[in-house]
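All protein chains but one are shown at their positions in the complex.
For clarity, chains are labelled A, B, C and D in written order, and residue numbers in each chain start from 1.
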Amino acid sequence: SGPDSSGGGDSEGGEAEEPRTLTVFAAASLTDTFEQLTDAFSEQHDGVDVQLSFAGSSDLVAQITEGAPADVVATADERTMQQLVDDSLLTGEPTPFVTNVLEIAVPEGNPEGVSSLTDLANPDLDVVVCAPQVPCGAATEKVEEASGVRLSPVSEEPQVTDVLGKVAGGQADAGLVYRTDAAGSDAVEGIAFPEAQDAVNTYPIAPVADSASPALAQEFVDFVLSEEGWRIFEEAGFTAP
Amino acid sequence: MTMEHEDTAAGRRPDGVHLRAEFSVPERGVSVSLAVRRGETLALTGPNGSGKSTTLAVLAGLLVPAHARVELHPPADATPRPAGERPRLLTASGALLREGERPVALPPHRRAITLLMQEPRLFPHMTAAGNVAFGLRNAGITGAEARERAHALLGELGIAHLSRMRPASLSGGQKARVAIARALASDPEVVLLDEPGAALDRQSAPLVRGLLAELLADRTCVLVSHSPEEVEALADREHRLDE
Amino acid sequence: MTMEHEDTAAGRRPDGVHLRAEFSVPERGVSVSLAVRRGETLALTGPNGSGKSTTLAVLAGLLVPAHARVELHPPADATPRPAGERPRLLTASGALLREGERPVALPPHRRAITLLMQEPRLFPHMTAAGNVAFGLRNAGITGAEARERAHALLGELGIAHLSRMRPASLSGGQKARVAIARALASDPEVVLLDEPGAALDRQSAPLVRGLLAELLADRTCVLVSHSPEEVEALADREHRLDE
Amino acid sequence: MIPGPPSAPTHIRSRARTRSREHRPGVPSALLPLAALGALVILVPVAGLAARVPWGEFLALITREDSLTALRLSAQTAAAAAAICVLLGVPLGMLLARRSFPGHRVLRALVLLPVVLPPVVGGLALLATFGRTGLLATPMEATGIDIAFTTTAVICAQTFVSLPFAVMSVEGAVRTHGTDYETAAAVLGAGPWRTFATVTLPLLAPAIASAAVLAFARALGEFGATLTFAGSLAGTTRTLPLEIYLARETDPDAAAAISMLLVAIALLVVVTVYSLPQSRRSHDKGRQAARDHGA
Partner (left out) sequence: MIPGPPSAPTHIRSRARTRSREHRPGVPSALLPLAALGALVILVPVAGLAARVPWGEFLALITREDSLTALRLSAQTAAAAAAICVLLGVPLGMLLARRSFPGHRVLRALVLLPVVLPPVVGGLALLATFGRTGLLATPMEATGIDIAFTTTAVICAQTFVSLPFAVMSVEGAVRTHGTDYETAAAVLGAGPWRTFATVTLPLLAPAIASAAVLAFARALGEFGATLTFAGSLAGTTRTLPLEIYLARETDPDAAAAISMLLVAIALLVVVTVYSLPQSRRSHDKGRQAARDHGA
């Protein structure tokens, strides 16, 4: 908890209030944006110490199910969030706050000259994608079905960051990642393709039922959904839900 | 059998026997029956492999034969032991018998017997003096007194100048002397010595023998030796094992 | 120094000296100069710590003193060695000298010398016969012949019935005999024996001594012993070290 | 079936024993609670995991094709990695234990690095070395070696993370063992090779078995480095841990079941290896040492 205990101008008011802590569990793909969000949020809420914990969405869900002290949770897809809804671990319905679409990621300079999804069907290219079990892989499958393009990847990764890593490191010639991932990396170029619109991934956020400071949790959720929050997401390449 | 236990449970033998053993270790072809009187030194001799070291191991509690009887008797005029102190009575299977209790095996360190093994294994991480002091500490003598006595004992054995050496830098005979000092340091009630003089040189052997004679004078001892001189000088009686 | 190397490079000594050593190990207070003639058994005696085992270690190559001269001479009538075979010549610092080359230390296993250590360390994972056969195999004798010879040798030492036992289940004296058999099995040019008889019983000692006398008859040998009988029976000459 | 006689509990059997019993120094009883606690620290979570397994469907879950494919791949790669670890780890462990050379101490510490590096970073390190833009890219291209996304890459990753354990356990054993028997062999005329083959290796057998088991276990559980360096393709690079990780997303029951499969293989291999005669020798040695004093 933060050292600053001087009363700030925030909603719950009252003097001599203790430094308050808010714990936010967020999907790994939100690392950058949530760190920025938190900085902005803390500026407006004096004496609030926001703790961020990043992991894969299904890890977050498992942790909250086992009693992790989270106040807010944001996952990278609706299916994982639904498990928390089913277990009644959230207050209210989760709210979608951003969406994300796939892009083709190629190493800097696009050495193989990839320009469309069809190019990825070239058997000479080493293509990596997400496995169907994870959100980005489910999206990849949808794209394949909708477009009729059959990919034969050399690897089906369990996390989108692993796809990105292989392309960024030059190990693979191309991969399918989220637009935000491509935008966030200096070592890859993102190539948008029209079929991506067939598989839009939605990120939901919700306050957690067990939260020690439900009001503050709701404030954070509201901030994420605010205009100011949106600007941060937009800059990172997210699209609106 | 149980009857006998009762007999000896009183523990005092009018015939002055201090230590009595009767056992056989069939898998080694060893079968022994012997008794040692209080203060007596019994020489245990016999050819290689006849069971001398095995006998000492049984007496010390390192080997517990399936059928054995080992008894250590308190002195005939012993004052009653303070409550809580166990009678030092080992019986069938090397076990301690207390009235109304199931016999339990008495481990080596509770037998008031020290054994100088044929391969004595000096502690490699202690100096010569440290090794000797180890024996003393088990008898409750610690600190400066232990160091002093260890040094004195090593001196009597002619190796005072080596007291700060580690076993690894001692010669065979020097090690043997440290081992003798370590075994005798704690003034044990009963001493078992397995070929203590085998590595000693011609000059030292008689000196060490003299010292041993002194130390063993009124101590109960079983001495294994192949040297007629040693047996002659130290033992009151000889017990021969044959193959 | 270099001159001397040249001198002895020829290697044949008219005086029949087979093994010559001159060295000092100041940190152990040992300084030795000795020569053994071909086929001779030299007894090395002296008090504990006088440097007997140290001397054997230097001869065998386990210890290389800073300043030392160890020479092993080929027989005077030696036929020229087949090309490629190295002359067995050890010189300053226990090194092998070949003309035009820098001296290199000659490791123990290249010295055509076997050593029976004071603590002989039988291989725990081999049987008694296996231990003896190990010595034979180093001399190129393998398979059935090695087994047979090992068994025979153990028989001569009176422990044929133990040939399939592991060292851990042998008595002290039995181990000592296996170690003797192992050291002598390979018929080495030079044998160094460190107190071979120390653990033997009164009956066996003379028997083993007889056997050793036979085996050492025309072999070059350095024998460390504290037993006057042993020295008397086996040695042609005695060299005393003093502290 | 005709029932055999009821097997007597140990303490009764020992009363009726006909062979002698040796005193074996043990463990001070005051330490036993700590030992028990140590065992619980490991066993309780494994029990917790087992409690999550839907045992009714266990067989169905682990015999799915995905699981079996991953199982086969895992068994093969972990065995290969363990073999390489023994082949390279025994010499390296011996070297570290027996020779001193400049940089000895630093090398000994460097050998531990794959343990310290989080496996994902280990995978990145392998990419930075053997990857297409890595340190060795030029020589590898020249020789036409391309291990990216192959089973070979899996074995590489597993070897990298497991080798330190093999080296450490061999080194420890060689040090503790000393050189007494090797010296005895040398003065009997045995050269370094014969000594190594007939004295060192047999005496080290239990330690080598331990090293193999440790390396195999570590390789079997390897996840991060494999994923990062080799990828995850069914039948080629997707080992059991990767399969578990994926299954967890959609089917936690299957994930728990496959984890138990991993546990079962490990138990099987470990119990088997430790039951081999040569890997028990040091145990016997302990016993024999006790016996020795009765000799």
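One rule holds in what follows: a residue touches a chain if its C-beta (ideal position, glycine included) is under 8 Å from a C-beta of that chain, and two chains touch if they have at least 3 such contacts.
Keep in mind the model is a prediction, meaning the values are calculated, not measured.
Trainee: Looking at A:69, A:132 or A:214, which makes contact with the chain not pictured?
Mentor: With A:69, A:132 or A:214 as choices, the missing chain is touched by A:69.
Trainee: To test your reading of the contact rule: which positions on chain C touch the chain that is missing from view?
Mentor: 25-27, 53-54, 57-58, 61-66, 107-108, 117-119
Trainee: So which bits of chain A touch the chain we can't see?
Mentor: Residues 23, 25, 28, 31-32, 51-55, 59, 62-63, 65-69, 161, 164-165, 168, 184-185, 187 of chain A touch the chain absent from view.
Trainee: Where does chain D touch the missing chain, residue by residue?
Mentor: Within chain D, the residues that touch the unshown chain are 10, 23-32, 34-35, 37-39, 41-49, 51-52, 87-92, 94-95, 97-99, 102, 105-122, 124-130, 134-136, 159-160, 163-165, 167-169, 172-173, 175-180, 182-183, 185-187, 192-193, 195-196, 206-207, 210, 213-214, 217-218, 220-224, 241, 244-245, 248, 255-256, 259, 262-263, 265-267, 270-271, 274-275, 282-283, 285-286, 289-290, 292-293.
The rule is simple: only the chains that are shown with their structure count from here on.
Trainee: List the centre-to-centre spacing of chain A and chain B in whole Å, with centres computed as mean CA coordinates.
Mentor: Chain A and chain B have C-alpha centres separated by 77 Å.
Trainee: Which chain C residues touch at least two other chains?
Mentor: Each of 170-172 in chain C touches at least two other chains.
Trainee: Out of chain A, which residues touch more than one other chain, so two or more?
Mentor: Residues of chain A touching two or more partner chains: there are none.
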